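I am attaching a structure below and will ask some questions about it afterwards.
One chain of protein is taken out of this complex; the other chains stay put.
What follows is subunit A.
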Amino acid sequence: MSRRGYFLEQGWYLDHAAGASMSPGQDMLLRSHLEVSVPARAHAVSMARIGGAMLESVEDKGELAFDADDIFALDEAFDAARTPPEPAAAIPAAAVDRPECLPAVLCDFIDREGIKLRWEFLGPGLRKAMLWHGESDERLWLLRARPGVAIPRHGHRGTELTLVLQGSFLDGDQRYVRGDVEEADPGVEHDIQIGEGEECICLALTQGKLRFDDPLLRALQVFTGL
């Protein structure tokens, strides 16, 4: 975790490791980040080790309601009840426009929730696909940006987390690549320059609508829904 500013704050990793409840959007962003960032994953492992040590230190005075033989019996019942696995289904039509860079945990989420990726116009060279919309206006969405495109200066009413899945972008002189997360706090204004060479695909979690300085873009927001 050496590159400062490319990871989430420690509290996120701790909440994940400790199994604290978080919104589906937060959970998905965090687990996608862990899947594609090796240093973040190593950090999550460190934190899980603390959980392991704490588990070892627990003393239970209560009486267990089951024993090892119950587990063997459950195991046999489990096998008996099990239906043979269905043959692998053909790739659903919805997967066609699914970029290859999407983490497996995110693909599972999309399948499980039955989400159809609908890529919509967000601005010149920019498309978005909404994945999830939660309480307090929290949104999880995918961004596809053409190489070299600029995202105009904007602020946020809430936190904005952006995880790079493919390509890169520049915020000022910081360059974000696959696995990196940018955490922009409320009030922070920034403009983003998409890296050259490759389409940039990001998973974003935002709270509240983005605030563009440009009145024209504000008008455009009526249509784009962000």
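By our rule, a residue touches a chain if its C-beta (ideal position, glycine included) is under 8 Å from a C-beta of that chain, and two chains touch if they have at least 3 such contacts; residues count from 1.
Throughout what follows, contacts and distances are computed from a predicted model.
Among the names given as "Glycine--tRNA ligase beta subunit", "sn-glycerol-3-phosphate transport system permease protein UgpE", "RNA polymerase sigma-70 factor, ECF subfamily" or "3-isopropylmalate dehydratase large subunit", UniProt records the absent chain under the name "RNA polymerase sigma-70 factor, ECF subfamily". For subunit A, the residues in touch with the chain missing from this view are 1, 9-11, 14-15, 17-22, 31, 34-35, 38-39, 41-62, 64-68, 70-72, 74-75, 78, 104-105.
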